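One protein chain is absent from this view; the other protein chains keep their places.
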Amino acid sequence: MEFFERFAVPHPSFAIYASMVGIALTSLAIVVGLTYFKKWGYLWREWITTVDHKRIGIMYILAALIMLLRGLVDAVMLRAQLAIPDNTILDSQHYNEVFSAHGVIMIMFMAMPFLFGLMNIVTPLQIGARDVAFPRLNAISFWLFFMGAMLFNIAFVVGGAPDAGWTSYFPLASEEFSPSVGTNYYMMSLQLSGLGTLMTGINFLTTIFRMRAPGLKLMQLPMFTWAMLVTNVLIIAVFPLFAVALAFGAMDRMFGTQFFTIGNGGMDMMWANLFWVWGHPEVYILILPAFGIYSEIISTFARRNLYGYKSMVASMVAITILSLVVWAHHFYTMGQGVLANSIFSIATMAIAVPTGIKIFNWLATLRKGKIEFTTPMLWSLAFIPTFLIGGVTGVMLAMASADFQYHNTMFLVAHFHYTIIPGVVYAFIAGLIYWWPKMFGFMLNEKIGKVSFWLVAIFFNVTFFPMFITGLDGQARRMYTYSEETGFGPLNLIASIGAIGLALGFIVLAYNIYWSTRYMPRNIGSDPWNARSLEWSIPSPVPVYNFATLPHVKSSQAFWDAKTKGHNLFPDKVEEIHMPNNSGVPFIMCVIFFIGAFSLIFDMIPLAIASLIGVFACMAYRSFEANHDHGYHIHVKEIEETEERLRGANK
Amino acid sequence: MAQLFPKHHVMGFIFSLVLTVVAMAVVVYDLSYTAAMAILLITAFMQAGVQLVMFMHAGESEDKVTIYTNVIYMVFFAIVTILGTLLLFIWDM
């Protein structure tokens, strides 16, 4: 019995018990459903063992949408607690757990997989490739992310949730001040998904460098692919660093090392330092793909070539480099001298320059354009002014001396929600709607889509704008309640009402997916938006081999120029296509990773060692298997039949 | 047999041994901190260069521009991380 006591929740409440029952019932329903409809084999063959970048991308997006829901529920709970002064819906411990979960889930398990989903689906299609460079590594990346996410999500029902914030600062996160296993969960789940992220970075850089279609030069890549290139360049720099920081933190908690302790030569602020050397580029890892998505959508629906292609690329590269040298602006108040703060302050403000260039380029693209107000375009247009508010308040925060006033207030919370929600969430929703027909072969309903857009766009401001004011008035972030005398009550109530509207907007979005899946027409052709890049030149949904013959590219708007000037993109004859085999090893290996991480969290060292050996056994197995695993071939006749079926029906 | 020991490999090996001995000077002689660090930096980066160019064939394939850019970028990031951390924790604390 003593063995099982460690899995008990240290600070239970009715809500947690209800969630346990809910999780148990949902899992049971899934198992029964899969068995009843005899879908186990289908699930295993078509999805779990797949190495197809499009399917992996869809799984990423599905996971991201589920995590979006979870993060949203957390957010609504936070706003419910803060709606009125001295509220008692959540106690301080639960409030800590909920805001920690909200931050980690939204950044690591919602925004990151959403990014990888779109990257997986679109990048190979935009460069005219049949797959990514390492399809099996891609599957491992996905399953590592998935296992990390699941590990994080079981924390609040098994052993206790992390409660030290998404930044998990030491000494608060140390064994002494956070004695439950919650922070162990944080360390291990981020370690797993971070490992997957690093592999994705390597995989897509190799893909973009070496697998471009004949004639496609780097300076002709569509802007989305350029954004992916610089994003992955950032990933390979900072994720190894984060892995080290997480390992230090985990070792401090599990093995008694002295990295971030207060005595014995340890230095608690080193965690903050390492965290933000990773954390600041991380926010650019999220925002740069968004810039790419907006560039694609704005150019498509303004019906003009993107204004200033070269300056767009140059500014993205500049942002990449600058984002590596600004991290200390997250802790101006740590106690370092004026010189250090000045250097980081100036570097931070400098980022506003390339970002400004991008904003003006988008505006210049819109100028004289024949703008079509489709839903993806609406999200993109709403982004520009809203993000601008986030950017300008960012410059305010960048001034080191002024930051001593704003630091850790709701002003900061408002600032980063103003950058991340329009900058990242709007972009990913816009991208999802834009590329949805390419993934599934039907469009999402425009009318319902516009309802959800207006709900989110309006109530986003209702929710977060009041926080600028309460923040300047001195409301601290991460405080679970406030007294009536502070006068924060009315504005907080407005913010909470806004949160309901915001949640409603996302529910309408989910309803749109449901409605469109059932009722939208399937006969939409390969290019429903009249778009510009290569992914629109092949059937929707895309066949497994992507391109029957590789496209020959002459410009950065390859498909648009082919349409308007009548080039032949596909002059080659159909040949046999070589494809990689599916494999269950990535999934099995990642399940073993999950078991290993779980046993480390609960200090079960023998099982952890056994899991490590299991992981190496999977790698060794693959090493030998690769000598005679040559994949399979799709024959010419089969390709021609598929193309005839997919294109014929649509023409 | 001579084929198995190509000249530039042997030269590279001898060169790396010489550089190691030179680096040892900082322990053997009583040098100023600046001089010692200069010797260590120069010998270490030259060693890395020997490995990269002579042994790892970094420049032999069609991807050599990508490979060198990749390595230089990451060395830049490494220097930024190290100097930035030292600035925050030692030089300006």
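Remarks
A and B label the chains in the order they appear, each numbered from 1.
One rule holds for everything that comes next: contacts are C-beta pairs under 8 Å (C-beta built on N, C-alpha and C of every residue); 3 or more make two chains touch, one makes a residue touch a chain.
Convention: contacts and distances are computed from a predicted model.
Considering only "Quinol oxidase subunit 3", "Amino acid ABC transporter membrane protein 1 (PAAT family)", "Chemotaxis protein CheA" or "Multiple sugar transport system permease protein", the record for the omitted chain gives "Quinol oxidase subunit 3", by its UniProt protein name. In the complete complex, the residue from A:65, A:122, A:158 or A:241 that touches the missing chain is A:241. The chain that is not drawn here is touched, among residues A:88, A:568 or A:627, by A:627. Screening A:49, A:87, A:167 or A:206 against the full complex identifies A:206 as the residue touching the chain left out. What chain A contributes to its contact with the hidden chain is residues 133-134, 198, 201-203, 205-206, 209-211, 236-241, 243-245, 247-248, 251, 255-259, 261, 263-267, 270, 274, 277, 578, 616, 620, 623-624, 626-627, 630.
The set of chain B residues touching the chain not shown comprises 3-6, 9, 12-13, 16-17, 20, 23-24, 26-27, 31, 33, 36-37, 40, 43-44, 47-48, 51-52, 54-56, 58, 61-63, 66-67, 70-71, 73-75, 77-79, 81-82, 84-86, 89-90.
Criterion: only the chains that are shown with their structure count from here on.
Per-chain Cα centroids separate chain A from chain B by 37 Å.
Taken in their complex, chain B has these residues touching chain A: 63, 66, 73-74, 77, 80-81, 84-85, 87-89, 91-93.
For chain A in complex with chain B, the residues that touch the partner chain are 209-210, 233, 236-237, 241, 267, 269-270, 273, 277, 324-325, 327-328, 334-340, 343.
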